[in-house]
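One chain of protein is taken out of this complex; the other chains stay put.
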Amino acid sequence: MAAPPALTVSGLTVRFGGLTAVGSVSLDVPGGGRIGIIGPNGAGKSTLFHAITGRVRLTAGRIAVDGRDVTRWSMSRRAASGVVQTFQNIQLLPSLPVLENVMVGGHLRATYPAVLGFFGLPQVRRSERNLAAQARALMRRLELLPLERRRVSELPYAMQKRVEVARALMVMPRILFLDEPATGMNDYEKSFFLEVIRDMQREMGFALVVIEHDVSFLAQLVDYMVAMSFGQIIARGRPEDVIASPQVVESYMG
Amino acid sequence: MQYRNRSFRTGLAVLAAAVGLAWAFPAWSFAATTQGVAGKNVSLGAWAPESGPTTVLFATSEGAAAYFKWVNAHGGIHGYHFNFTMVNDQYNPALTPAAARRLVTVDKVFAIVAGTGTPSSVAVLSYITGVGIPSIAPASGDPSLTQPVRKNIYTVVPSYVNESAFQAQYAVTHLHSKSVAIIYQNDDIGKTGLAGVTKMLALHGMKPATAVPFEPGTLAFIPYVARLKASGAQTVIIWGSIPPFVPILKAAESIGYRPTWITYAFDADPSVVSQVPPAQLANTYFDSWMPLPDDQGMADYRQAIKQYYPQAKIGLLSVQGWCLASVFGSAFADMVARRATPSWSGLEHALNGMKHFSNAYVHDLTFSPTNHQGLPAEFVMKYEHGAIKKVTPYLPLPVVH
Amino acid sequence: MSKRVAWLVVGAALIAVFPWGVGSYVDYVACLALTYSLITVSLNWVMGYAGQITLGQGGFFAVGAYVATCAVAHYGWALPAAIVLSAVATGVLGLLLGVPALRLQGHYLALTTLFFSLAVPEVIMALPSLTGGSNGINMPGTATLFGLHLSNLRAAFYVLVVLLVAIILVDRTMLKSKLGRAFMAIRDSETAAASVGIPIAVYKIMAFTASGVVAGLAGGLYAPIAGYLNPATFDLWLSIYFFAALIVGGLGNVYGAVIGGIIVIALPQLFSQVQNVSNILFGGILVVVLLALPGGIADWPRLGTGVRWLRRPR
Partner (left out) sequence: MLATLVVAGLVAGAIYALVGLGLVIIYRTSQVVNFAQGDVSTLLTFVGFTLMTQWGIPYLAAFALTLVIAFLFGILVERTVIRPVAARSPIVAVGVTLGVALVLNGTSTWRWGTQVQSFPAPTSAAGITVGGMTVSGGSLVILGALALSVVALVTLFGYTRIGLAMRATSEDGNAAELMGINVSAISGLSWGLAAVLGATAGMLVSPAITLTPNQLDLVVIRSFAAVVVGGFTSTLGAVVGGLFIGVVESIVAGYAPADLTNVAMFVIVLVVLVFRPQGLLAAEETRKGLV
């Protein structure tokens, strides 16, 4: 943990009406680190993600990316600074083909001014060709290439999850948040996914934060784990320690 | 992508179908100088608000249509029978040019009779003028239709300026009113009426006591009537296309304001009048250039409406259409009586020859090559003991500009 | 020659000969229908692609038509410049109308924009010295577009077709750029759009602005074609008709938008010879089309499913 944190969360609190979904959580994510988050349903894991990525407004606390305070930034501005997430309930563009869904992730890297999109100038076409090539490269890694022309609404759930991951990778994240990526995957798909995401992380160097119910899957992916219950962090440390800690066992039982 | 291709082809298929359909319309020729006359059959037409926001005025079109059906059933005019086509323009000036072109080039009518509505009539002025087809007695009193004079356009409905001036004149000279106010619909018809009243009052060295505009469709008239009351006006002129006469008088009654009212005869309908508070009705004068639907002389009209348009109610709006069509009928009769085959120039000649002309429905109409505004005479009526009575003979309309 | 090119050639030939085979009545209806198509296509950018429900198109149309007419009639502008001014004016208005879209969703936005469309004729009525008020205003007959008199309906027809084809090409191009993807991302999931860094506010406003520009162009062209403008044309129902045109044609499909614009003008013409039932027929057809094809006419390949599903409602 010698590297400076890519993300610093301090005192993050989210309240909905009278309900405290996340209560004063602090967390550092080192650059290139791999952190897993576990906890029973309703523990506030997804809300924590949403507060960090900007989907949900936080009630109190501070978020910094590479030392820059992004607390008041909009979701899209945070995404531009490299904070990118996938969603527990998939957020894709159902009417569009897989390729377009992945290319959306490259929005910020399409270099031309948006208004030129109305006119098919060479500069636009060149940029779009580059994006498509990058998207296809990612899709090849995730074995999505044969599906590139299919509408995502026609794909099985696990495939849709993969498309979402591909889109998130297309953003070139600094910190990638995956919310229950293995849901709906069979064992083969899980091991495939594990391998790919590890490789990609190594190559692209982003930090990874993962929520997952499949604890053994998660333990293979991350090297640091945080357990949440009722909006609080109740344990943190090496995966095997956290999983075995009495508080965590109790929170799952209770 | 396959999906997009398919919809592209859909577009082309629909396009091809549209072209085919459109070509199926037999519409080759240019308007000839005498079209729409085949032997003793004459085609006529008008644009009409059959749907849209102003369907109320459709009754006028029905009145005109009833006139021609009645004429046909009674031997026609010197043996000529008429086929009257109404084309729905939804009272939308963007659609009237389509309706007019359809009448002229597809239905190939001989003349347009009683085309309804001011915005509609103005929207096709240049087209009608350019084609040269006679447009006789549009159901509009807009002064711009006859100023400047256009060779082929003749109006019968009194210009709103003259009409409202007539009302103001009546208030001052017959009712000896010292202060006259106007409540008017906030549109061109209302504003033209305001102009007429203001001009006439100025001739008598007066000004409107107040002028109160209202939106068409207004529910609550008390605020408006309260302003009339505050002005202390002795006489109030009500102006609009179909003015909300009953609500205005009810509102006046509820705040205890009883001036003399002058309004257009559309409101003199018995079913309307029955709702008016009696004390207010006793102070109300109606002016009209047309006979009332219940007049003895309108028996033909009543029978025709019952027979041909049972859904339509007997009322002054359809009387208007009937009367407007009758002017065409008279001019047409005059033209063919001189053994002339129907022609546009013949019709114009007949109309230009009308000097202080009266038929059973319209009085004292005068056209000339330099004046295409007929300005029929008007009379004033009032309810007394539950029946409407004329209180003046036919009076000429004042000419104001 | 590929099949598609053959189709294109046939289509172009049909369009080219069209105004010569029909009378001025059909020419006028065709011009009006093309104008409506242009506006429906522009509406599709906001509603079909960016997913923002709007009833503001009637307002844009009115402003475009009046700005062009006033610029020519009162200030002696050349028609092309006046039409450009129309597009600029409606673009600015679109930009302003896009602002509520940042705070309002769905039908709230629809009603806000509806009130914009209602306010436009009120403003026209309130400025009689400029707009002619309720008397209407004439476009001077001397105005020409690069030598073309648009009151000549055949000339107007070709100009409109060229513009419509150009806008369709722009539409296709846009869809293949990050702009189109951003619009559709906002439509399908604002969360997804924001999560990849799309600044939603900017793109929504861009959709409204672009849509305003095209609707303004259509209005600016309509003015010399009609020759006369009256606020009665731009009533409450106009915007609702554009809305209906897009839904019936096919939301999110440019060809559907074109077809829809043509249908709302051409279909009532078939019933315009008064039979007392034109509204019933027109309204009934709208309802039946939407029940059979919820995706609009452009969705016709799925007619079978629509009908089957209609037979056995949920």
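Order of writing sets the labels: A, B and C. Residues in every chain begin at 1.
Keep this in mind: contacts are C-beta pairs under 8 Å (C-beta built on N, C-alpha and C of every residue); 3 or more make two chains touch, one makes a residue touch a chain.
Nothing here was measured: the structure is a model prediction, and the numbers come from that model.
Remark: the omitted chain is touched by one listed residue; of B:Ile255, B:Ala282, B:Ala337 or B:Val399 this is B:Ile255. In the complete assembly, the contact with the undisplayed chain comes from B:Ala226, out of B:Val149, B:Leu175, B:Ala226 or B:Leu281.
The omitted chain makes contact with subunit B at the following residues, 50-51, 53-59, 186, 212-224, 226-227, 230, 242, 244, 246-247, 250-251, 254-256, 269, 271-272, 274-275, 309, 311-313, 315, 317-318. On the side of subunit C, the interface with the absent chain consists of residues 47, 53, 100, 102-108, 110-112, 114-115, 118-119, 122, 126, 190-191, 194, 200-201, 236, 240, 243-244, 247-248, 251, 276-287, 290-291, 294, 309-310, 313-314, using the contact rule stated above.
The criterion applied here is as follows: only the chains that are shown with their structure count from here on.
Innermost chain of the displayed assembly, by C-alpha centre distance to the whole-protein C-alpha centre, is C. Chain centres were defined as the mean of their Cα atoms; on that basis the chain farthest from subunit B turns out to be A. Between subunit A and subunit C the centroid-to-centroid distance comes to 41 Å (mean Cα coordinates, whole Å).
Residues of subunit A found to touch two or more other chains are absent. The part of subunit A that touches subunit C in the complex is made up of residues 53-55, 74-77, 79-80, 84-85, 87, 91-96, 100, 103-108, 110, 112, 114-120, 124, 128, 131, 167-168, 170-171.
Across the complex, subunit C meets subunit B through its residues 4, 7, 10-11, 14-15, 18, 21-30, 32, 125, 133-136, 138, 141, 226-230, 232-233, 235, 237, 250, 253, 255-256, 258-259, 262, 266, 268-269, 271-274, 276, 278-279, 297-301. Residues 170, 173-174, 176-182, 184-185, 187-189, 191-200, 202-203, 206, 210, 252 of subunit C are the ones touching subunit A in the complex.
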